[in-house]
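Other chains dropped; remaining ones untouched in position.
Chain naming follows the written order as A and B, and within any one chain the residues start at number 1.
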Amino acid sequence: MDKSNEMTHKVAILGASGYTGAELIRLIDGHSNFDISVLAGERKAGQDIATVFPHLRHLELPIIQQIDEIDFSTIDLCFCALPHKTSQKVVTNLPHNLKIIDLSADFRLRDASEYQKWYGIEHHSQDLQKEAIYGLTEFYRNEIMSARLVAGTGCNAAVGQYILRPLVDQSVIDLSDIILDLKCGVSGAGRTLSTQLLHAELSEGAHAYAVGGNHRHLGEFDQELSQVAGQSIRVQLTTHLIPMNRGILATVYVIGDPKAIHKTLSCAYEQEHFIEILPLGETPSTHHVRGSNFVHIGVSADRISNKTIIVAVLDNLIKGSSGQALQNANLMFGEVETEGLMMSPLYP
Amino acid sequence: MDKSNEMTHKVAILGASGYTGAELIRLIDGHSNFDISVLAGERKAGQDIATVFPHLRHLELPIIQQIDEIDFSTIDLCFCALPHKTSQKVVTNLPHNLKIIDLSADFRLRDASEYQKWYGIEHHSQDLQKEAIYGLTEFYRNEIMSARLVAGTGCNAAVGQYILRPLVDQSVIDLSDIILDLKCGVSGAGRTLSTQLLHAELSEGAHAYAVGGNHRHLGEFDQELSQVAGQSIRVQLTTHLIPMNRGILATVYVIGDPKAIHKTLSCAYEQEHFIEILPLGETPSTHHVRGSNFVHIGVSADRISNKTIIVAVLDNLIKGSSGQALQNANLMFGEVETEGLMMSPLYP
């Protein structure tokens, strides 16, 4: 796409060799008014994109360079798709006139002690941490529009909050008894070398991980849901790795009237482009959102009175990270919020 | 294996062309004292096993015949791996001196009205229904030893009960708040022609089904857990289809002390060959039981006090059906209970 016009915003992507980086490139290529000027990474510096991601070989893109060699003078927006801990160091050193969307965990938690609790290290940019806007687009739209630094949410935290925020806000569920059971695609773990991420170890089976309150995304649930409720909320979260590459399916168990819950969600998202509430009693599939920025949510009554099951799905690499990032970028630069994000899911 | 000795029991398998039928053949072939004399099925009658199941082509087996042409006079044991509704008709007409293990749903529920409620038709063999012993081996061992008709359990019902029966029996959990979230392999749906079971529809994604109290295996949970508790118990059950062929992973959410729960399960299964309780805090994977008769159970404390997550796995076609059936057959014929069932899982 020829984007050489005055409306075009120049973009740098730091961490271009991971899955969220690749997805940013793919999505931004389809956007009319963002143009990729810089790709950066540490280990892959000096390589072209056809070597790192052959599926992007048809694109004309800059060679991947070292982060500390970037000339930011012409850059309007910087996406950081670096690992947490690394990200805070890099972001701290970026020019202060630059708009930044960080996809790591480093700026999601506003409280330094919470960060230390969940990530095991002290936060070194506590000022930026306080300044950062939590990037759950539909709930922080105004703040994001005027933000300089937006923190992309955890993918599991995103799907859970899409279900729970309106229900907590409207007090239609019992706040003391919330269980989230998540089935997660393996790309959520990134392009990390780990025995447990090998095909031979993962395909044809399923297992739970981070059981019992250990999942780091719980920090986001604690912070955000407590703020919505105006009181401390603690949810239960169990994540499972299943043999699919993309997608999260969240099955959420709450106490509350299914019709009221369905109505609350329907009203909350009535104007949203990307969030679809299914008719009461229907349930979604990750197949139906894969490769897209959509969220599908289904509400079902249990046979036991006043118990409700809510199932939601999204693509962790799009609505759960890179698509969310681009949606936020649209807000930050006055673009149409859906620009570059309306592609349909890939099925089958 | 040459089995032509006096100790050998002659076996007929009805419904040999389904997955549980194939699995019965495979397992019985490895058993010293059972010998397959008859294979029967409707649609595949007249075919040899190499045509129906090429993976069994190395075995010398009888041609598949029509059920009504079987000479039962030399048969000691009949496995029925037929669909429910069909099974009750066939079983009713079998000779009364024959021992029978039925793998369908037809004799799991002792109450005719419960059967009608869950399966939508009237039961036509209510006497047999009352006579049948529920085939969850570890809990009905004595009854099975002397039974004529044993009803194999639902695979989902089996995994759930392995977790819950000792906990309900020992009253270490809150009986009013039990949630089972199951991730199920697709072979549980059988070799059925259905669009939603196609590879292109199932692989690379996940979805929930029978949400909200509609899953038929709930009839078994209601019957069995209520009996153990001496009071009516209703659990929540949500099943999910994920892209794996074999295995069920059950994540169960209960209220109760994790250590007490772990101890209760450890004690309950201390003498059992096939049920392994992992150290507290560890979680199992379906990978680790695939192709075997084992059940692995892990108990984890939640960060919220007095909430416990229990994860259990089994192979739905073995411990969840055909392996369970053979284990029960061993009991019914005075064989060593583990005979033919000690093979290790296939990994990776």
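The criterion applied here is as follows: a contact is a pair of C-beta atoms (placed from the backbone, for glycine too) under 8 Å apart; a residue touches a chain by one contact, two chains touch by 3 or more.
Since this is a predicted model, take the numbers as computed values, not measurements.
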Complete complex - number of sequence copies, 2 represented: 4
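The rule we apply is simple: only the chains that are shown with their structure count from here on.
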Distance between chain centroids, defined by C-alpha means - subunit A, subunit B (Å): 40
Residue ranges of subunit B touching subunit A (in the complex, touch as defined): 177, 179, 181, 183, 200-201, 203-209, 211-214, 218, 234, 236, 238, 240, 242-247, 249, 251, 253, 281, 283-287, 290, 300-304, 307, 309, 311, 348
